[in-house]
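The complex appears here minus one protein chain, its other protein chains still in place.
To keep things simple, chains are lettered A and B as they appear, and every chain counts its residues starting from 1.
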Amino acid sequence: MLNHLLTTNELKVEEIYQILTEAQHFADGMKWSPEVQMFSANLFFEASTRTKSSFEVAERRLGLKVIPFEVQTSSVQKGETLYDTVKTLESIGVNTVVIRHGQDRYFDELVGKINIPIINGGDGCGHHPTQSLLDLLTIYQEFGTFTGLKIAIIGDIRHSRVARSNADTLTRLGAEVIFSGPIEWFDHHSLSAARFRPIDEAIVEADVVMLLRVQHERHQKKGSYTAADYHSQFGLTLEREKMMKPDSIIMHPAPVNRNVEISDSLVECKRSRIFKQMENGVFVRMAVLKRSLESLKGVYGNETTYSERQLHSI
Amino acid sequence: MLNHLLTTNELKVEEIYQILTEAQHFADGMKWSPEVQMFSANLFFEASTRTKSSFEVAERRLGLKVIPFEVQTSSVQKGETLYDTVKTLESIGVNTVVIRHGQDRYFDELVGKINIPIINGGDGCGHHPTQSLLDLLTIYQEFGTFTGLKIAIIGDIRHSRVARSNADTLTRLGAEVIFSGPIEWFDHHSLSAARFRPIDEAIVEADVVMLLRVQHERHQKKGSYTAADYHSQFGLTLEREKMMKPDSIIMHPAPVNRNVEISDSLVECKRSRIFKQMENGVFVRMAVLKRSLESLKGVYGNETTYSERQLHSI
Partner (left out) sequence: MLNHLLTTNELKVEEIYQILTEAQHFADGMKWSPEVQMFSANLFFEASTRTKSSFEVAERRLGLKVIPFEVQTSSVQKGETLYDTVKTLESIGVNTVVIRHGQDRYFDELVGKINIPIINGGDGCGHHPTQSLLDLLTIYQEFGTFTGLKIAIIGDIRHSRVARSNADTLTRLGAEVIFSGPIEWFDHHSLSAARFRPIDEAIVEADVVMLLRVQHERHQKKGSYTAADYHSQFGLTLEREKMMKPDSIIMHPAPVNRNVEISDSLVECKRSRIFKQMENGVFVRMAVLKRSLESLKGVYGNETTYSERQLHSI
């Protein structure tokens, strides 16, 4: 039974805690690599710096050999299907693939037919499970629990790959999620996942202020704001930051539009965990890759160093 | 004396058997790597998933360090010649280059002037020797001989990189080659290499049905077929597959146009060796790279594991 990672919704609460614990071990210095030489490939059909680079680092830290794949110089240009591309990589000996693709649930046509684990690096407006998991790790490191936390997710929930799945998952883990942002960007479906609050109330209540990126490319016609308008009405301004609770933190999946979602000078302020999230991304991806590779028949790994410190209270 | 690999025509029969034997050893688990750190680079001036990825895996299995090269971000954009590009890579310490290039016999301007072995990953409509060799390995694994086999090559022989050189080589090895496909796609030259048979006769006679990819980009004006027309007239339909001899096999260099050259449901049928060909591609490329590197002065390798099983009857 292959351990793909497709969505966080499909992960049981105990599986989430297992991945977070393993990720924290990696953060604490644990090393692991498969006993035999293994290969991975990263198929990014959409632009990415952070996610792709983060997987590239994670893979090399696990001792994997990474086979380069660039969409624009691949046979996808000759009309090859995603299935045939992945099956080809499987045939030549690639042991796991990470895929980012613009189509929602692109993986439905692969699962059950491909014999290597698939790790979803983002699909359409749907899911981005390693982003969700790194958000969870960052919150857990801060508070040692999810129970009773208030998480405000602010921005374009409808087009966000992570907002709804984060909301679902955080709720399952015992947190309370609040949505905020331009009300006209919300539809019935997105509002069903959490209650809506105006930004100035959301900011005051939240333990975690999770800002979403304004995707300019999706808002060019109606309901669009200038950068300055968005910032003053829905952004984390210097004034709003002062209204935040003591010990509350700021998160953002990045890339940040400085002075739109968040004031330039807050990006690296004391409350900000934005670059911490990126650090954690590598550890979460190492844990997810290890989990996938271990689900392949006959794969064993060497844990060569081990730190005793564990994720608190698990 | 450098062992380039430029065309299969230049390989003697005994050299072909040597490469296939070595490839089979790799398939059986042999490991080999050069004693000192060595570098390769893959210069693909045309799109490719399979060939490029296959070389990337083969190189890493031999312990080579692969220097990335992307045409669109190279000095080729500033008008640098192929010779100067390859000479540059030689100067900075690259020990072998794999090249795919749109120009027929691009390597003629390099051989004799470059001091590192060149492996042809496909030139113009000319040659694609590692594809030929992986076809040969796949056939040999199946039948244990080439003598007396009937091989039907079906499709656009004239524009195929492998059809004519496969036909020459298979004939030299003792097999009989039959051509089929749209007769108007054949010219005098291509017909001189083998006899032509209508598809329904070719299919019935053949031990190996080798389908060629329809290169849509080359047939947009005259002599073009719709996908459905091509499939019903010249494709491997479900009906035609039933006419094939017992124990005969299906091959295709891929990427496949599903329901054009071959019915979608036959791509992974019991007779199909299409994904087996891709597997074999890695072993053939390992053998070819080893052969080239060993021709460099002072290069020795370590054979660290060895399987006793040999390619039958060689």
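The definition used in the following text is that a contact is a pair of C-beta atoms (placed from the backbone, for glycine too) under 8 Å apart; a residue touches a chain by one contact, two chains touch by 3 or more.
Keep in mind that what you see is a predicted model, and the values were worked out from it rather than measured.
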Identified contact with the non-displayed chain, of B:Phe69, B:Phe179 or B:Phe234: B:Phe69
Contact partner of the left-out chain, one of A:Gln37, A:Ser53, A:Thr145 or A:Ser295: A:Ser53
Positions on subunit A contacted by the hidden chain, ascending: 44, 47-50, 52-54, 56-57, 60-61, 68, 70-72, 216, 254-258, 275-276, 278-279, 281-282
Residues of subunit B in contact with the chain not shown: 37, 39, 41, 65, 67-70, 72-81, 84-85, 87-89, 91-94
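Heads up, the rule we're going with is that only the chains that are shown with their structure count from here on.
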Interchain centroid distance [CA atoms averaged], subunit A/subunit B, Å: 40
